[in-house]
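Of the protein chains in this complex, one is absent; all others appear in place.
Letters A, B and C name the chains as they come in the text, with residue numbers starting at 1 for each one.
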Amino acid sequence: MQPRKSGGFENMAESASRPEEARPAETRPAEEPGAGWEPVIVGFLCNWCSYAGADSAGTARMVHPPNVRVIRVPCSGRVNPRFILRAFQRGADGVLVSGCHPGDCHYSTGNYYARRRLVLLKRYLEYLGIDPRRFRTHWVSASEGQKFADIVREMTAEIKALGPGPKAKLGELV
Amino acid sequence: MGEGGKGMAPGPVPRTTKLVEASGLDGWLRAVAREARVWAPVKVDGRPPLFREFGAGEEDRLDLEAVRTVNSPKGALLPQTEPLMTYAMTKDAESGRPSLDLERAAPGGPVVVFGARPCDAAAFELLDKVFLTGDFVDDHYQARRAKTTVVAVACPRPDEACFCTSFGLSPGGTRGADVVLYGRSGPGVPVETVAYYAVAYTERGEAFLAAPAARAAGVADVPEDEGRCLEEVVSAFRGLGTPLGDRLGRIDVAARLDGLFDHPYWEKVSARCLSCGACTFICPTCYCFGVADCGALGKGVRYRYWDACKLPHFMLMAGGHNPRPAKSNRTRQRFMHKLNYYHHRYGEYQCVGCGRCVESCPVGLHLPLVAGEVGGLEG
Amino acid sequence: MSGQCACTGEPRLLVPDVGTIVDVRDETASGDVKTFRIALDDPQAEWRHLPGQCAMVSVFGVGEAMISITSSPTRGWPLEFSVKRVGRVTGALHDLHPGDKVGLRGPYGNHFPAEEWKDRRLVFIAGGIGLAPVRCLIDWCLAHREDFGHIDIIYGARSPGDLCFKTDLFDRWPREKDTEVHLTVDEGDQEWTGPVGFVPPFLEEIGPSPENAVAITCGPPIMIKFVLQTLARLGFTDDQIVTTLELKMQCGVGKCGRCNIGEKYVCVDGPVFTLSEIRELPDEF
Partner (left out) sequence: MPRKPMLDIERMRSAEEALRREARRLLADGVVSVFLGHEEGWDGLAVPSFATSPEDAEKLVWNPLVAPHLAKYLLDRLAGDEKVGIVVNGCGSLALERILKDRRFPRERLYIVGIPCTGILDPARVADLPPERRREVLETGRAEAGLFLDRCSWCDVPNAVVSDILVGEPVAEEPTVHEYPRAARLEAMSLEERFEHFKDLYERCIRCFACRNVCPACSCRECCLDQWEPLWLGRATSVPEQQMFHFIRAFDVAGRCIRCGECERVCPMGLPLMDFNDKLLKDIAELFGVERPHVPTDVEPLGRFDPQDPDFEEGAE
């Protein structure tokens, strides 16, 4: 299979997850986005479970918003926290990391390491001033196409409510 | 080589002299900041001031009490990140041939550097020698320099890290300054609370003191009877010594360093160096920079950024060769450049004795230490 | 000279002119050296160079690299740059094709002082990609053939496939008046019938006379080290030997403080140095 050309925002999909307890809302950036504004959500999907789950949602014709740009990773454990900050800095309005359920990891422990790292990251992003509801992690197995579709729908709605991501207030890279 | 220190030659002739209330300075700067980018020692509560942009709003306040700011005003002329150009790759609609439009970064507007100490002002002239002379003129720097007004404030109380007199400068020096403010109460006072004599030495300085913003802030003519008192105050500042400068005496080690390139001293003194860029980035005369691109999908910016000879990758070449792999090579380069190479090329030392490296080096490895120890070594 | 005209207000010293790759030619069998012919999109911006000078070639989004101009000034534009794939920018350049856009600014550096070598014998000694800067000088000298005496071109590479500028080596240069081309390879192959061995011993074998001669050498540092020893044994004095030095460069115009050896900057005071000048420099390159 021709390796997918990753990189750049044109060929990615996105997903969503449930918020933890309510957090102080991030105030809206100055300029109100247009009515038709669609959030960009970057989704790191683990190849063995969540990517397959997303595929099964597709083949089963489940309708869910196309806002998630999917980056396929071998395992949720492959996701380095700086990928997530980097995505936010370059315009992502939301980031999802989705992997196998703990215990089902193809590499047996990858998602356990990922869980510690990403639970810590979620609190740390909030500490740095990024609304934690913009970053979600979920466990979606290959057969849970419906769950993936629900997550995508929910997250897209929530991010749309939250408005554009932190890039506006961070500014340009140079 | 510049004036200053005890019994020095007479300085340049003042063009005009004004008086300004110490309390009027903040207001003056806020007015200037409305139509120029103002850099000044900005008050940071509980810590030494930083040389930053002074906004037109109410939040920034001037801090002239500290002897020096933590970082130098170099950023006003050589920003730590300076976009040079933007580029955009586009595909021509019908022919499909790639085309590239490239836009050079537009030069900025007027800049006022207010509250630099005489050492910082002199440092600008050392940077000018690099960027405005030689086979090429750096017109990025030149465009900014041509619109920069430097207003120095004479040093009322040099501290034990000051050694500008070791390089022929003085706490009341005028080199590199369009205007110099001398505290009316003369040296010795931690911060001038009464008023400043504002003496313009260049046309641009004169214009700055005559500008509407200045008049509105209460910059007024000096009453007749104060003429003599002005001379006394100015020469008092210019005759002021510096604690460390008096201890070190005049630094003139260029010739001695010629023979010390392979001396084991560099190995010994650099062992404790952290090989970081602190001393170079806060130094008013260090100017080394790198150039890099930042872009994706055919669009981007080329910018230059501060770099430091102390950083291990400074001279790393493609293929892995690094002419200065060890800390001793890099430490030698930093002090040889300031005390030998620059002297060979431009006839004076690349240091103004501001004392920032003395204050900021985490392991006490700085120019006065090396200049002093090198004096005692055999070639 | 780009970077000096102040036609429009915006500063331009460190800003390249836009150019297009006219054609790309593989120099070596392995493809690690390619020669790019680059033309400027705006003919008015074209500048003249001298043999030995370099230019900063930009691959937008990746960066710039200082590369010696390998085409002779007598051939004018488009200019030729032979590039070995060693790093980021050279790697990105190798991935470009004719028609792609690049940036170009120059000319930078001093040049081979050929005007001082009237009627002297010339000995060119090069190794691998080191022939690129020297080729510019050779073609310039051949275009002013009567100004110079006998010319020896001594060139070596790792293998026959790694010999650069094969058409010059085999077809053009040997036909020139009073010009001898001596080729060696570290390792031969079935078709190779010529000498096999490193350049320094090969140079010793040929033993060009130092009588009224100038030796111009350029190549990997290890080769230069032994070539200089051989030339000394053959009787060449330090000021009869000229070479080019290579260091990391970022601005190319003597401002960024990077490519210094002692107080000399390779980009403006070099890259061409005589051996006597190099002896005065501290040993840090």
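Here, a residue touches a chain if its C-beta (ideal position, glycine included) is under 8 Å from a C-beta of that chain, and two chains touch if they have at least 3 such contacts.
Here the structure is a predicted model, which is why all the values come from computation and not from measurement.
K.L.:
From the listed residues B:K299, B:H313 or B:H344, report the one that touches the chain absent from this view.
P.N.:
Selected residue, touching the omitted chain: B:H313.
K.L.:
Please identify, in ascending order, the residues of subunit A that touch the omitted chain?
P.N.:
17-18, 20, 23-24, 26-27, 81-82, 85-86, 89, 101-103, 109, 112-113, 115-124, 126-131, 136-139, 167, 169-174
K.L.:
Which subunit B residues would touch the chain omitted from the figure, given the whole complex?
P.N.:
Interface with the chain not displayed, on the subunit B side: 47-48, 50, 52, 70-71, 80-81, 160, 268, 271-272, 274-278, 280-282, 290, 292, 294, 303, 305-308, 311-313, 327, 358, 360, 362-366, 368-369.
We adopt the following convention: only the chains that are shown with their structure count from here on.
K.L.:
Based on which chains are in contact, what kind of graph results: line, ring, star, complete or other?
P.N.:
Chain contacts: open path, no cycle.
K.L.:
Specify the chain with the shortest distance from its C-alpha centroid to the centroid of every protein C-alpha atom present.
P.N.:
Per-chain C-alpha centroids compared to the overall one single out B.
K.L.:
Can you compute the centre-to-centre distance for subunit A and subunit C, using the mean CA position of each chain? Integer Å is fine.
P.N.:
52
K.L.:
At which residue positions does subunit A touch at least two other chains?
P.N.:
Counting only residues that touch two or more other chains, subunit A contributes none.
K.L.:
Enumerate the residues of subunit B that touch no fewer than two other chains.
P.N.:
296 - these are the residues of subunit B that touch more than one other chain.
K.L.:
Which residues of subunit B touch subunit A in their complex?
P.N.:
Result: residues 81, 83, 294, 296-297, 301, 303 of subunit B touch subunit A.
K.L.:
Touching residues of subunit C toward subunit B in the complex: what are they?
P.N.:
Per the touch definition, subunit C meets subunit B at residues 3-4, 6, 8-16, 18, 58, 60-65, 86-90, 99-101, 103, 246-248, 250-251, 253-260, 262-263, 268, 282-285.
K.L.:
Tell me, which parts of subunit A touch subunit B in their complex?
P.N.:
It is residues 7-8, 90, 173-174 of subunit A that touch subunit B.
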